[in-house]
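The complex appears here minus one protein chain, its other protein chains still in place.
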Amino acid sequence: MQEPLSQPLADGAVTLDADRRRRCGYPEVVYGEGKSAETIAEILAAQLARGEQGLATRVAADAAERIALRLPSARYNALARTVRVAPEGSHPVERRGLVAVVTAGTTDLPVAEEAAETLDWMGAAVTRVNDVGVAGPHRLRERLADFESADAVVVVAGMEGALPSVLGGYVACPVIAVPTSVGYGANLGGMAALLSMLNSCASNVAVVNIDAGFKGGYLAGIIAARAAAR
Amino acid sequence: MQEPLSQPLADGAVTLDADRRRRCGYPEVVYGEGKSAETIAEILAAQLARGEQGLATRVAADAAERIALRLPSARYNALARTVRVAPEGSHPVERRGLVAVVTAGTTDLPVAEEAAETLDWMGAAVTRVNDVGVAGPHRLRERLADFESADAVVVVAGMEGALPSVLGGYVACPVIAVPTSVGYGANLGGMAALLSMLNSCASNVAVVNIDAGFKGGYLAGIIAARAAAR
Amino acid sequence: MQEPLSQPLADGAVTLDADRRRRCGYPEVVYGEGKSAETIAEILAAQLARGEQGLATRVAADAAERIALRLPSARYNALARTVRVAPEGSHPVERRGLVAVVTAGTTDLPVAEEAAETLDWMGAAVTRVNDVGVAGPHRLRERLADFESADAVVVVAGMEGALPSVLGGYVACPVIAVPTSVGYGANLGGMAALLSMLNSCASNVAVVNIDAGFKGGYLAGIIAARAAAR
Amino acid sequence: MQEPLSQPLADGAVTLDADRRRRCGYPEVVYGEGKSAETIAEILAAQLARGEQGLATRVAADAAERIALRLPSARYNALARTVRVAPEGSHPVERRGLVAVVTAGTTDLPVAEEAAETLDWMGAAVTRVNDVGVAGPHRLRERLADFESADAVVVVAGMEGALPSVLGGYVACPVIAVPTSVGYGANLGGMAALLSMLNSCASNVAVVNIDAGFKGGYLAGIIAARAAAR
Amino acid sequence: MQEPLSQPLADGAVTLDADRRRRCGYPEVVYGEGKSAETIAEILAAQLARGEQGLATRVAADAAERIALRLPSARYNALARTVRVAPEGSHPVERRGLVAVVTAGTTDLPVAEEAAETLDWMGAAVTRVNDVGVAGPHRLRERLADFESADAVVVVAGMEGALPSVLGGYVACPVIAVPTSVGYGANLGGMAALLSMLNSCASNVAVVNIDAGFKGGYLAGIIAARAAAR
Amino acid sequence: MQEPLSQPLADGAVTLDADRRRRCGYPEVVYGEGKSAETIAEILAAQLARGEQGLATRVAADAAERIALRLPSARYNALARTVRVAPEGSHPVERRGLVAVVTAGTTDLPVAEEAAETLDWMGAAVTRVNDVGVAGPHRLRERLADFESADAVVVVAGMEGALPSVLGGYVACPVIAVPTSVGYGANLGGMAALLSMLNSCASNVAVVNIDAGFKGGYLAGIIAARAAAR
Amino acid sequence: MQEPLSQPLADGAVTLDADRRRRCGYPEVVYGEGKSAETIAEILAAQLARGEQGLATRVAADAAERIALRLPSARYNALARTVRVAPEGSHPVERRGLVAVVTAGTTDLPVAEEAAETLDWMGAAVTRVNDVGVAGPHRLRERLADFESADAVVVVAGMEGALPSVLGGYVACPVIAVPTSVGYGANLGGMAALLSMLNSCASNVAVVNIDAGFKGGYLAGIIAARAAAR
Partner (left out) sequence: MQEPLSQPLADGAVTLDADRRRRCGYPEVVYGEGKSAETIAEILAAQLARGEQGLATRVAADAAERIALRLPSARYNALARTVRVAPEGSHPVERRGLVAVVTAGTTDLPVAEEAAETLDWMGAAVTRVNDVGVAGPHRLRERLADFESADAVVVVAGMEGALPSVLGGYVACPVIAVPTSVGYGANLGGMAALLSMLNSCASNVAVVNIDAGFKGGYLAGIIAARAAAR
């Protein structure tokens, strides 16, 4: 008998995409914003029951505590605001591919951490390079060796969003640019950085949504996993 | 003696990035908008002299004719508005990786063609799937087999820009979304499609600028080349 | 003697449209935002006195409690944030027409609930289909049977707002798209979803304001009521 | 043998949605913008061959002439910029439902004409009411009798877009508001009218894209057809 | 000796425009936003000392209390958020001109109250007409007699901002339109109403900033004062 | 027998507001944009037949020529792009009120001319003050005497739109600010000047749409006419 | 041995630009927004250890208190929200150049104070001129003598942002315009003032970001320092 592709949960409000791991290589990730701790816990529990490792993003600290009451093995990363669960006895994921996660300034760290946590969940090795924004131009060059072998780079930057363009000129691999809402005034909640990145003159720069650390990490992760099998 | 990394051309107005092929794997591509036919021809000639295959984008038909006067071997793709040159006797590039280029509607074709031409220049094999926008939902599903083995997908769509989100749900590989300025009214010159794609709920969708067929193709090309070596 | 068409209330600040039920088929609905609990209660009381069933939207929980002190029969829906009152002894409304209310994600539920509550007040039968966003494309198809007999569909979606376009391709009846402010970054408080829906390539998709669950429900309700008489 | 749901045309660039008439009640309508006269003619010819009545919108006068060379029976409406074809010997469509098409000013006429032509193609009876914008408030009231029996109203207005709100207060049926790009300065190509209509305080007003006469007509048409069976 | 035209106050941070009453007919009005209660009180005290009647706008309730500690005669209007002071023994201002202040909905009341308070301070007679938005079209017509003799009308409206256009069609005098930030979603903090009013097809509608009750009242006041002398 | 309030013209496309002169003091003004010369001429002819003096705005030179073929007495102002007609033997209008029309730069002249022509048609006396933008601050002060007796001032300015704020500080009468689309880059087609004027710190500045010379003149005209009767 | 140009701090999250004083003349300034008090203190301590005078901006009062626990000599300016530290025994900086800091209104003071504090840290002499916005035009002229000898002027203004344009017409030196987010409604968080300043018709006006008091001061400081050596 064929297993249904979707699994309704919690009084009909959630329809779990049970087929995603087969179709896309990774289970569904729970976007925590606007979901109650109980709903998040229920989804993660369902994933555990299916033998999947679960990841939830955008989880506030108090919600994480309530999730831990139901799923004691849940691990919370307060900076990234992520929760992860793994079936008991599950082996660590084998590392597949290397991704550099780079920030322009210290205020970009939470978004970068969300990307890094996502990559770790996907099994990618992660190199972190922090606070190398373009106003101190030598800082980036001093760290270039750290990118050389990367299969993909995630660049997290707010304000003028120039870092991906500059970094893109140094490397051959794909660069996933994540604009952040860091800044003030005419940064328009990150739109200035976003527009700057979309208009990048570097050919290898693709862009995701403002503060979208998860998506930036996920894209770099699937690119690296495919490249890593070389 | 070390070769200089950049090469000034044409009375100082152009500084060719002579080091790019070594650094990034492909020579510099000429963005033709706002450049005279003569400037474009001079850059392509310099690339030929270095033994590089050249690509120029956004070249109007009359400019292409003037380029051909100087470089008779130049090949013009009128739909893509690209010019390509190759050193005499250069072998066809070996195919590396497979990329699907998908359009939502017939008006998206020129941008898709620019992406496809770029991919061909990079040595990727290209599968074309046209006119499978979401309003006729079965059209995409009937063509899914064409994507299954792709290393990356370029999705070109205007209007509401929904196609990358839908397609992203069917495949595991990276999807590069290229919004087009096709539409009218509140499409705001492609901004509606761009915003839609940036907000995609599909995790594997990255975005490039509006009408940026070249960049969409280039990103898919470097992803596919790395994955193809598996 | 002709009855006046409008009825001033509460020290002149409110002018009740007393003629609306005759003109439009339903009494005036109270938009609660920015009105005090006392004002809302007074309007509902005036409607009860006229023998009308009343509906107030955008009512906060504490305001609802204060309303209930004056109108003990008032029924509060905390998710939808609506208050309803009915004259004592009034019969349940006869069901007229069938409307499907569909959400893309769990965070769209409150807006969908406002639409559903409005439809129930109007006497429409309501089918709920939740969490069938486009990133899990089979989820929508598995539920298509639930729409087949609907006279109208209300689709509530945030983020990229692609669901109405996809759903519109499957059905022949009118689709009322309600964008929500769910999302972050370049979703611009729901503008991304709104623009996406306005640019929908599906011919049967009309749009209402961001988070406008009431209006989405109301429009579907009057369409269904007229169609239902078939 | 099952007929395929989609039919590739013209060297792969067009994929006709051959199943649409069964699924949605009407054949696919050709959006002419950005399509060559030859492509439009080919699609219409394919529809004729299937026994369908065809409609193409946004067709320039010179394109229409080239279409007529291939399909001599094609009928062009120069104000609406539409082309229609009907299989030889096909009967006039039976009238189903009544729709009023209302304009605020004379400059809104082309968009209204596109809506009216669409409605006529769908078989709806159409009442035209022109130039009744709100600055001359009695003009609308003098024509109210013309709307009384309508199953739906299409309101076409540019500038401040106030007409749908005012008209919506007089009628009980659904109002489809079509903003136009008529105006100047801060009308922002129709965005001012669009935003005004989306924020309408009238509950029965739904909105479509700027200058979207076809979609406004189509929605009114399917609403009227369903209501007309009463 | 000539009196200086400006008077520095409070450690140099405020420069009172002491010449304004002579130049413009009314003393300077204190914009309270971002000023401390102490600064506001100091300015009002200086005006009192010059024998002027003072008006401060955008004053929060707690600031008003602190102002009253220093200026016991200060009168606070909590809805309008204004403070007024008058020199002891000053006569009531002679009424000059008649202005109607009209609101579309109850949520527009605070802005209208700021306008009305300003007009009273200027000596204009004020007629209030509330809650006559366009969705109940007869409500405005039933009150038209109240405007007939007005020298100017202030119309305060949020949401779609249609009321000034409709009202402007009924009267010959200048209409000052004040958009409010009332609404949600695509009202963009009042920008939708503002744009609608700017694009009004009524020739006699001028516009001021969003929520600018004071300015709306002030303009109507100077227009009425000049007309009233007839 | 009561005369109808509106008069349908030209195959139903135009509905003349025949009651406007009684209601508003002046006949309807023809907005020429998007109307054919024939339609404009027909409306003006109908007004002449009613004994009204007519004014049409936004009339291109070639349309004016075609209008003159039908109405030889029509007078065209090429800078203002207006057409005026007057019944034979009609007396010049008696001057009522004085309005100053002020421009910031020479490129603002066409909009100012439209305002001045409107004022002349209304019977106001007009004083012109040109090219007194704020970058040469003494230029405005040298001309202040020209405003002293004005009943209203129309200020036409593009670029940063600062002139109304500065001028508003010098005069007591109402200032109607007309932003123009003069400028480039971040002037956004006049939006920069418009926003500047809306945020003016001068209390006596009201704003009309970008390039709205007619409306600026009309508002000043009705203010001046009322004040002039003093 | 060459000193490294950058100095990693605090578990890798901060990379101090240790070379900046040599390269740019002044040490790096700490942007406090989004940094913990501990991180700010650590950076300032590292600068002290290098013998540099440190400046941190955008520091909240409670963070300043926590910084003072570690660096007792830190001096907090509560209005400017800046923290400064100086090595023990360091001499006061020699004054270099004169800068005027001018505000339009009292609400612009905090931003102006940030500029003035920055200038003081750089060693510039500062003249303050407050509350001379354009609505009281004589206020600016009465203070012109205070600017005559300035090497640069920083103008801080919100609302319509007209002051830099007017002031720029009076002086020959560079004017650095700092828009503030002061205002409401269509000021769009300072965008109206920013656009106005960018479109200034005065040739000597350059612009920095909204509320960017530090950058405004810094630019004026380096201009003045270079001019002062005359």
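By letter and in written order, the chains are A, B, C, D, E, F and G; residue numbering begins at 1 in each of them.
FYI, a contact is a pair of C-beta atoms (placed from the backbone, for glycine too) under 8 Å apart; a residue touches a chain by one contact, two chains touch by 3 or more.
What you see is a predicted model, and the numbers here were worked out from it, not measured in a lab.
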Inset, instruction - Would you mind listing the shown chains in contact with the chain that isn't displayed? - result: A, B, F, G
Legend entry - From A:G32, A:G105 or A:P174, residue that would touch the chain that is not displayed: A:G105
Inset, instruction - Kindly state which of the options B:K35, B:R143 or B:R226 is in contact with the chain not pictured. - result: B:K35
Inset, instruction - Looking beyond the chains shown, say which of A:A100, A:M159 or A:I176 touches the absent one. - result: A:M159
Inset, instruction - With the full complex in mind, choose from F:A80, F:V99, F:A115 or F:V132 the residue touching the hidden chain. - result: F:V132
Legend entry - Chain not shown, touching residues in chain F: 105-107, 109, 128, 130-132, 135-136, 138-139, 142, 182, 184-187
Legend entry - Touch list for chain G against the chain that is not drawn: 23-25, 29, 151, 169-174, 176, 194, 198-199, 203-209, 214-215, 218-219, 222-223, 226-227, 229-230
Inset, instruction - For chain A, enumerate the residues touching the unshown chain of the complex. - result: 104-105, 133-137, 159-162, 165-166, 168-170, 183, 185-188, 191-193, 195-203
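Rule of thumb we're sticking to: only the chains that are shown with their structure count from here on.
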Inset, instruction - Between chain B and chain E, tell me the centre distance in angstrom, where each centre is the average of that chain's C-alpha atoms. - result: 57
Inset, instruction - Check each residue of chain A and list the ones that touch at least two other chains. - result: 194, 209
